[in-house]
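Let me give you the structure first, and then I'll get to my questions.
The complex is shown incomplete by one protein chain, all other protein chains being positioned as in the whole.
Presenting subunit A:
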Amino acid sequence: MPDKFDCIVVGAGPAGIACAYELAKAGANVMLMERGEYPGSKNVMGGVLYRKMMEDIIPDFYKEAPLERPIVEQRFMMMDKESALTFGYKGLEWAQEPYNNFTVLRAKFDQWFAQKAVEQGALLVCETVALECITEGERVVGVRTDRPDGDVYADVVVLCDGVNSLLAKSLGFHREFKPDEVALATMEILKLDKAVIEDRFNLEENQGCTIELFGDATKGILGTGFLYTNKDTLSLGVGTLLSGLIKHKLKPYELLEYVKTHPMIRKLIQGAEPQEYLAHLIPEGGYHSMPRIVGNGVLVAGDAAQLVNAIHREGSNMAMTSGRIAAETVLLAKAAGDFSERTLGHYREKLMAGFVGQDLKKYKDSTHHFDKFPQYFEQYIPMMSRAASQMFTVDGKSKWEKQKQIWRDLGTAKQKLKIARDLYRAWKVIK
């Protein structure tokens, strides 16, 4: 093992592996450090991986990567206790190359992706915890690990250590997060016969479907549920802000059971056998919660940099892109022989100018807004469901009468004004 690396990447998730892959490919001397038994053993996500950002790193990856199903349909269910208003899009252009996105199981995918980085020449070291950054004055020069004689040195350390990012915190790049900046998601992988999945979800072979669940799936708390099709399993999960669970004194696994037994979901998963139960935090504070992501000799990427677009359930794509840009930045710095914050600042500029920064900015106030005003999830989503029920129930009343009834159900003039104001405010935070 060399005394010093060009770069140490902490954490083998989408950000870290992308970074290590790109660096190794360019001939840099890179160590990829992972605390788990293997890459993916600590990693959890609902399961949607976006093709574009992965292909920016490995073209045609989908021809050999362990993917579950390409997604051809995305459904959205606005749920009440015994009803759901459903809409979605299905398009066969997503069933063929170049595809839009895929479901994946992270433990399988991350192992494959990390192996690709190793093939490029990265040194993968598992079962090793990065305890702290080694600093010289203001400059990060390496990582202290929990191995005997475990100090390793590098020109740059890239922190891809996930949502908790203890290392970025220990550098003072962010304070401790608050319960309204993170969502706690729990999910289950449920085994179900391949043919049954395809019949139940109206899919051909090698096609997949995602269903996002709003409203009663989280008992009105800010968050979403999801049901994704894998090859011969389903991923069913639910995530809400940690602050929501605290406020409502709700056990996350009981909420998961609530979704599993919900009359709108129950039959879709009938007979499916639980294979694994997983819990994980998702950084949802968005732009305002982003830590400092560049320092002397150090960069922060992926969940550790809070790069998640909760509104569009995107995160792994942002992680990969941030890892890729971090690698590009390290190479630039290496060429210049300067690893100061000034040179590494390229990372922040490029990241924030691209889709990652732009989308984070676009939705910067959304989580906070929907958390502060719970009526959207508590009242308006069920209201939409009731209006649909009114309109589609044929009972001899004229459609004009029905429209009047729906209008009356919205409440007094004052309540209607409040709804109008809320809709305007919602539009403002997502426009």
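Remarks
Following the convention adopted for this analysis, a residue touches a chain if its C-beta (ideal position, glycine included) is under 8 Å from a C-beta of that chain, and two chains touch if they have at least 3 such contacts; residues count from 1.
We adopt the following convention: contacts and distances are computed from a predicted model.
This figure omits one chain of the complex; the name its UniProt record holds, of "ABC transmembrane type-1 domain-containing protein", "NADH-quinone oxidoreductase subunit A", "ABC transporter ATP-binding protein" or "Ferredoxin-like protein", is "Ferredoxin-like protein".
When the full complex is taken into account, the listed residue touching the unshown chain is A:147, out of A:52, A:75 or A:147. The chain that is not drawn here is touched, among residues A:49, A:67, A:84 or A:107, by A:107.
Among the residues A:206, A:270, A:358 or A:403, only A:270 touches the chain that is left out of the figure. Touching the chain that is not shown, out of A:178, A:342, A:404 or A:428: A:178 (per the contact rule at the top). Summarising the interface, subunit A meets the missing chain with residues 35-37, 40-45, 47, 105-108, 126-129, 145-147, 163-164, 166, 176-179, 182, 184, 186-189, 233, 235, 242, 245-246, 249-253, 257, 260-261, 266-267, 269-281.
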